[in-house]
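For this depiction, one protein chain was excluded, whereas all remaining protein chains were kept in their positions.
Chain naming follows the written order as A and B, and within any one chain the residues start at number 1.
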Amino acid sequence: MKFTIQVNEGPYQHQSADSAYHFAKAALEKGHEIFRIFFYHDGVNNGTRLTTPPQDDRNIVARWTELGQAHDIDMVLCVAAAQRRGLVDDGEAERNGKDATNIAPGFRISGLGQLVEGGIQSDRLIVFGD
Amino acid sequence: MSDTKKFLFFNRKAPYGTIYAWESLEVVLISAAFEQDVSLAFMDDGVYQLVKGQDTSGIGMKNFSPTYAALGDYEITKIYVEKESLEERGLTLDDLQHLVWEDEDEDYAEKDSIRLVSRAELGDVMAEQDVLFNF
Partner (left out) sequence: MSILHLVNKSPYENSNLNTATSIMKGDDVLLLIEDGVYGAVKSGKASAMIAGQKVSVLGPDLAARGISEDKLADGVGVIDYAGFVDLVESNDKVQSWL
């Protein structure tokens, strides 16, 4: 089956980012396809390159990057939510005159249409949030 | 072969205390461009989103409630409001914005978008959908 996963909350603050990750991993292990992981609301914070979590705990952002790259998963941060919360890639920096970018590898910033498309193209949409 | 799916967007949180109400509306508006069969459901504290007369000047936040009135223009004509949630909160339909859409098949006659449903009826609506969105 094709799954689209929506993550509504940022790393560490809520368990949703963890639950979504473990679900995604299990789905891939069972041979399912992840069509897209769409990060919305504070979920866009899962895509920051700048976290330094404690060494004895999971590194949520790095974990997403690793999973995304190992399985070629389309991990999208919603542009509207990202702009509000200061997640910036090269395109956004140029468009909005920002002097830095902070997006982690494996993520891209794109529009809400990507979530809607995920709903249309996938067999299941699973939402993790507060 | 049509790709049309039935999308139901759930709204269960009050406006302004958190961003979910507004950011979920942004998804609804975008979904209109994809020509799917879109419905909205307001239940639990979500019914507060539709209360008329919102004035946000004192809290310095954007008043996004006029956006609900535009939903008809985006061909979103099925807005389910759950009865039990209204009653629990001491609200009636009169407290809510009067949301309408114009039926071009009937000479642009104005019709009500809000459909008052019981929890059980909302359960039936859910069962008919293909995709359920929650925020």
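Here is the rule we go by: contacts are C-beta pairs under 8 Å (C-beta built on N, C-alpha and C of every residue); 3 or more make two chains touch, one makes a residue touch a chain.
Fair warning: this is a prediction, and the values are worked out from it, not measured in the lab.
Engineer: Which listed residue (B:37, B:95, B:112 or B:130) would be found touching the missing chain in the intact complex?
Structural biologist: Touching the chain that is not displayed is residue B:130.
Engineer: Just the residue numbers, please: which parts of chain B touch the chain that's not shown?
Structural biologist: With respect to the unshown chain, the touching residues of chain B are 10, 12, 20, 43-44, 119-120, 122-123, 126-127, 129-132, 134-135.
Engineer: Which parts of chain A are in contact with the chain that was left out?
Structural biologist: On the chain A side, contact with the omitted chain comes from 1, 3, 8, 15-16, 19, 22-23, 25-27, 29-30, 32, 124-130.
Going forward, only the chains that are shown with their structure count from here on.
Engineer: Where the CA atoms of chain A average out and where those of chain B average out, how many Å apart are those spots?
Structural biologist: Between these chains, centre-to-centre, one finds 27 Å.
Engineer: Hey, which residues of chain A end up touching chain B in the complex?
Structural biologist: 6, 8, 40-41, 80-81, 111-113, 115-117, 119-120, 125, 127, 129
Engineer: Hey, which residues of chain B end up touching chain A in the complex?
Structural biologist: Result: residues 3, 5, 7, 19-20, 23, 26-27, 30-31, 33-34, 36, 131-135 of chain B touch chain A.
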